[in-house]
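With one protein chain removed, the remaining protein chains of the complex are shown where they sit.
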Amino acid sequence: MSNEEFPLLSDLKKGPWPSFVTEIEKTAEKKPEMRDLLKQLERSYEDKITYWKHGGIVSVKGYGGGVIGRYSFLAKECPGVAEFHTMRVNQPAGWFYTTEALRTICDIWEKYGSGLTNMHGSTGDIILLGTTTPNLQPCFNELAKNGWDLGGSGSALRTPSACAGPARCEFACIDTLDICYELTITYQDELHRPMWPYKFKFKIAGCPNDCVASKARSDFAIVGTWKDEIKINQEEVKKYAEAGVDIKGQVVDNCPTKCIEYDEEKKEIKIDNSNCVRCMHCINVLPKALKPGDERGATILMGGKAPILEGPVMSWVIVPFMKMEPPYEELKELSEAVWDFWDENGKFRERLAELIERVGMMAFLEAIGVEPDPRQIKEPRANPFYFWREEDLKPRTDPWEIWRKAEKEM
Amino acid sequence: MSNEEFPLLSDLKKGPWPSFVTEIEKTAEKKPEMRDLLKQLERSYEDKITYWKHGGIVSVKGYGGGVIGRYSFLAKECPGVAEFHTMRVNQPAGWFYTTEALRTICDIWEKYGSGLTNMHGSTGDIILLGTTTPNLQPCFNELAKNGWDLGGSGSALRTPSACAGPARCEFACIDTLDICYELTITYQDELHRPMWPYKFKFKIAGCPNDCVASKARSDFAIVGTWKDEIKINQEEVKKYAEAGVDIKGQVVDNCPTKCIEYDEEKKEIKIDNSNCVRCMHCINVLPKALKPGDERGATILMGGKAPILEGPVMSWVIVPFMKMEPPYEELKELSEAVWDFWDENGKFRERLAELIERVGMMAFLEAIGVEPDPRQIKEPRANPFYFWREEDLKPRTDPWEIWRKAEKEM
Amino acid sequence: MASEPFEEEYISDIGPPHYEKMLPPVIKKNYGKWAYHEVVKPGVLVHVAESGDKLYTVRVGSPRLLSIYTIRELCDIADKYCDGYLRFTSRNNVEFLLTDESKIDALIEEVEKIGFPVGGTWDATKAKYGLSNIVHTQGWIHCHTPAIDASGPVKALMDALFDHFKNMDLPGLCRISLACCLNMCGAVHASDISLVGIHRTPPSVDDDVVRRTCELPSTVASCPTGALRPDMKNKTIKVDESKCMYCGNCYTMCPGMPLFDPENGGVAILAGGKLSDARSPARLSKVVVPYLPNNPPRWPEVVDTIKAILETWAAEAKPHERIGEWIDRIGWEKFFEKTGIEFRVQLIDDFRQPRHTFRATTQFRW
Partner (left out) sequence: MASEPFEEEYISDIGPPHYEKMLPPVIKKNYGKWAYHEVVKPGVLVHVAESGDKLYTVRVGSPRLLSIYTIRELCDIADKYCDGYLRFTSRNNVEFLLTDESKIDALIEEVEKIGFPVGGTWDATKAKYGLSNIVHTQGWIHCHTPAIDASGPVKALMDALFDHFKNMDLPGLCRISLACCLNMCGAVHASDISLVGIHRTPPSVDDDVVRRTCELPSTVASCPTGALRPDMKNKTIKVDESKCMYCGNCYTMCPGMPLFDPENGGVAILAGGKLSDARSPARLSKVVVPYLPNNPPRWPEVVDTIKAILETWAAEAKPHERIGEWIDRIGWEKFFEKTGIEFRVQLIDDFRQPRHTFRATTQFRW
């Protein structure tokens, strides 16, 4: 493209960071209709407004989601993007790929789509960015034939995603990839056929470092952790110390509960595990020397979401600890119990957090069969405004009877 | 009284702590009608219910408050307390008394009332506990003749109260007694004639130790503080150290911002005042050595209240620092601005905190003429859901015009 | 701003006596010029002025409910030892103010003889804290809304905790408060430990009384959870019992709907609040026991629970560390474990937007 034609966008080809403009341009060389994307985009840059129309329902046979319909206000001026739908392709857990797999996707998308992608969307999908309505079904068919399926959209389960976990991380306390795959496969129907009050997201992180942003970005976050003692290799502690790591300053002083003691002479670490909150910091800094314990499982947190409607939510601890072993029956039962409750009680476009807040944590925990635990709360309530159920109470007495009797006396 | 007659209450005469039952009994010896109070109370102890009726409006001429009307359900059985109204007498600031003053009150209350008191009520008043309707006016008249007046009740200003402050405390940064007196005298009308949506309380504490619970118990809390540097007397630091005070453990380690350094050798303290949050702890522990700075004034916090309706509130910083010099014009202007706003916007039985929350802090600050300051907040909002006023904006443009123009092009 | 008096001679709106009239000479002289204080012994403070003058204070526990006959006795003592000056504290203790150190012991002897114990002080320099008086309310002695008595539980508790009042043997300040209903006349919502009378059943509506004494719209509007509906036909009010959390606000508005239920009302225990900004910021108390039975005359379940909290904390806290600060350090899960208090579902907030009380981190202890 000439800089004169798209001066604003051209400016964004400069500089050291790889440029999305260059990517579009590169595509336009092979697929000239993508010049219309540049054209529309330049116009947006000039006018500071989107030129995409609101929504548009398109899909493939049998599915209620997986495609985001998109039409342009500039259809006349930019016919190449008059229709520009996105397909969400369900990524392999952990975003590991063979080049063969990637090339297959590229080939299909060269044939049926714009040739532009997002690797990846915020939820985790492979985003195939821009195609026309007629191309949707053949594209899907060919993806499916090659072993790929669509991810979620709409009021459905959304594509679960997971951190690298045991595939490439020494900190993983649970098998994030396997859990991710298992949930995705088990709940294909929930993923493809929107039948709920609103969207629902799973994310799986192998440890509290949360490399997949599960706590903020999923209604149901599965975060690896452990219950027993941190494993210490004192030899390696010594080596770190000798290599110049300031164990007192970097580790001990940063422990949130100050439960680590360091013997400067012996170069040994002692941890009071009853006060450890499993924050990972010491393990992060000294990965050779410290490891999560052996009694591993996950904390289940629920309700994470963006601000619309009731403000942003970091997900809340619901099950402090759950063992995570295939086929993850307990996990599945729990999610199904949550969906049952949500189905029955959720309002249209009400996320799980909002539902829990509306009906109260007591009703929610009871419905999903989880016991109350102080680990679910940051602090107990400051208002003594709570409910009792008939079974908590003795038979009722009426104050009027007592008073009237008293008034009549003598 | 015989233990057989009031066995439950009699049990409460035992034990080392002075007994309220003994106090009532002692009164009943001189004023036999107070046996009826014991009788009714024993009955409450048996039946676990109050025998006082709901409310009852009684007052003295010209006043809308200061008396809490009270009638018994056991009027027949306990005629001595059939009517049992309370008079709230405005205490002298700081609860200092001459015996002469106290004796005057006792004499008047012996004549017109039950002889029972609370020294003092939670708001701060002298509570004269229990008299009849006919006695109210003469009792008030005699109190007034002797220089006493009633305190507040109902939807009015409530009796302000103050800690001992400069009268007996080295920590006082403001003249709590004088401010208390000045506000009380200036706002006699507001105190005696309920004209507001609900009650309004002032409390004045000389320093952040808050010995008068102002932050929790008043809509408008005035808390002494300082802006400049803590004054250090290193000689006295040394003496404390030599006397065995563990300055590192007790003081340095407890400083919330860790802004104190202690030189163990020189036995000297250094404070990074730019990080001091004026919590008082170091000064509390080393009162001879450390003192609040010289630039003194008050933090004004608003909204403190008990849980009904919207949950309990610890009052919120509104003015981080205000000079406090007689005649406290700025302070009075601020309270009057608050009342004006409350008067205009408050709903029936809506406390200040609830009003602020309902209309928003932005509207409130603007109405009372206080600038926004990060010291007013614990943290900024997490939701980007805020308002703009016409004057913040440029002339508006309409997206439809832009799009329609674009759609028609070519 | 004082308004016109009603008639020529009617004295009103004079306000309280000026505080200066009540101050002993040593205070007037050294007003605002105190240099420091020390705790001479439990119950006895000395404030030293820049001038070198000394003011001694002897603090005396009081049941707050005082007969005028007792007040006169206290005045006699103040006349004898204190030139007629004394004060009360914000926690309802009595303070004798004197300048002659040699009179202290005799004063103490005399005041304890009439049954008033000396104590309730604390010494921050030495990190020795005495337990002070319990701030409380009216209860069955005067109020129409109490779920429990006030003076009775306070007496039972202070008897049980008496040694701490006398001995300055606690690691940090501990403030106990009581309120007899959720109106919380006091600082129950911001005390280290507090107890509050609670109802557990919805209002018992007497249609007749409602018709006679209540304003329907404002009563209906008074319910924070929207549990009330006007029954226009019968000119009364209907309660949706499933929405009522027994706050009693409707009863405050309308005498026709009391919540009393002797067998179901009782006590909630709160903990961890503080008012001072010393070290950590002031904070609200949190409900730790949603219900204990209302058991006069000595409320043993309440006394035992509070003792358990207080003694566990006292044994574990670091110097100066208050209950809330101790919990900050050990975590709520350990608070429940160590005190043996059962964590019940009612402790989880479900009022308004409770989200900031939920735990949004995997950080916790086992």
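Think of it as A, B and C in the order they're written, each chain with its own count starting at 1.
Rule of thumb we're sticking to: contacts are C-beta pairs under 8 Å (C-beta built on N, C-alpha and C of every residue); 3 or more make two chains touch, one makes a residue touch a chain.
All values reported here derive from a predicted model rather than from experimental measurement.
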Revision key, fill the gap. Not-displayed chain touches, in the whole complex, chains A, B, C
**Study point:** Contact residue for the chain not shown (choose from A:G80, A:G130 or A:G154)
**Key:** A:G130
Study note, to complete from the structure: Which of A:H120, A:K227, A:K267 or A:R358 touches the missing chain? It is A:H120
Study note, to complete from the structure: Touching the hidden chain, out of A:N135, A:Q234 or A:Q250, is A:Q250
Review point. Where does chain C touch the missing chain, residue by residue?
Key: 277, 281-283, 352-353, 356, 360-363
Practice item. For chain B, enumerate the residues touching the unshown chain of the complex. Key: 208, 215, 223, 225, 227, 256-257, 274-279, 299, 301, 310-311, 313-317, 320-321, 353, 357, 360-362, 365-366, 372-388, 392-400, 402
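Throughout what follows, only the chains that are shown with their structure count from here on.
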Point to revise | Reference chain B; chain at largest CA-centroid distance | key: A
Practice item. Indicate the whole-number Å distance between the mean C-alpha point of chain B and the mean C-alpha point of chain C. Key: 13
Exercise for review: Can you check how far apart chain A and chain B are, centre to centre, with Cα atoms defining each centre and the answer in Å?
Suggested key: 47
Check your understanding: Which residues of chain B are in contact with two or more other chains?
Key -> 47, 49, 51, 307, 311-312
Exercise for review: Give the residues of chain C that touch two or more other chains, as numbers and ranges in rising order.
Suggested key: 182, 189, 224, 247, 258, 260, 262-263, 284, 351
